[in-house]
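Okay, handing you the structure first.
A protein chain is absent from this complex, but the other protein chains hold their places.
For chain A:
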Amino acid sequence: MAKRPCPSQNPRVDNLNDVERLLDAFLSLSDLPSLSLDLSFERLLHSLPPDSDLIDRALKMGSLLLDAAKHSSRKRASNHNSLAWPLPPDLTIKVFSMLDTQSLCYASATCSLFSKCAKDPLCYANLDLTTLVPKVNNAVVATMIQRAGKALRSLKLGVVPGATTLGSCPPFVCTIRHSIVEVSNFSWNDKRSRQGRESSILTRCCLSPLSGDGGAPGALLRKLHLYNIERMDNASLSVALSACPSLLDLEIVGL
């Protein structure tokens, strides 16, 4: 975009309405080398009567502008990604299907392109939701199983103290700077429970999604490993097992 000496000389500006022209003029201030917006704002504030709502208006407009810019920035990033990423969706899904569940979640938090591909059922064929301390709850299990649908082949669930593969992964970095968590609301290695009042305990209903959706998820399940799910009882376990006619490998620890 070429720098303009004076906005009114630019024929492009004629197509815009008044608000847009003002916005254009305001934003072209960013080219000024001697710009100090805070000083100008203070001077303006002092020139007005003390009861003026200039500050509130500035806060409001500032936040509106920021939101608009962020939205457009995200759109621009999406466009860039769709052009820059060399793999077609089916190949991306193929790569993701080779990832373990934790890495899959991290990948889906990367960008919207990955996020879309990561929702494909093929990626959820082998679910490993074991953790070192209780963190995964029923809702998470349900979501994952639902996403897997007919593609679900193996499910590992529960608390496995010590010997899990997750120990080899780098600790999840919690960025407090914006109070926003980078990854899902359950973090795999973080010591503090991020779920607040939400239970991070698996209850006996945790396997009920296997029977859901006409039994589709459980129908082709081959492998089921349950570790130390304290709340599991025989009744719900038998319901779950009856939903899995193709089960070949069953392991239950700590019932």
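Here is the rule we use: a residue touches a chain if its C-beta (ideal position, glycine included) is under 8 Å from a C-beta of that chain, and two chains touch if they have at least 3 such contacts; residues count from 1.
Simple rule for what comes next: contacts and distances are computed from a predicted model.
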{"item": "UniProt protein name of the chain not shown, from \"6-phosphofructo-2-kinase domain-containing protein\", \"Cornichon\", \"SKP1-like protein 21\" or \"Rab escort protein 1\"", "value": "\"SKP1-like protein 21\""}
{"item": "Candidates A:88, A:161, A:215 or A:254 - the one touching the absent chain", "value": "A:88"}
{"item": "Positions on chain A contacted by the hidden chain, ascending", "value": "63, 67, 70-71, 73-78, 80-81, 84-88, 91, 94-96, 98-100, 103, 105-115, 118-119, 137-140, 142-144, 146-147, 168-170, 172-173, 176, 178-186, 192-199, 203, 205, 208"}
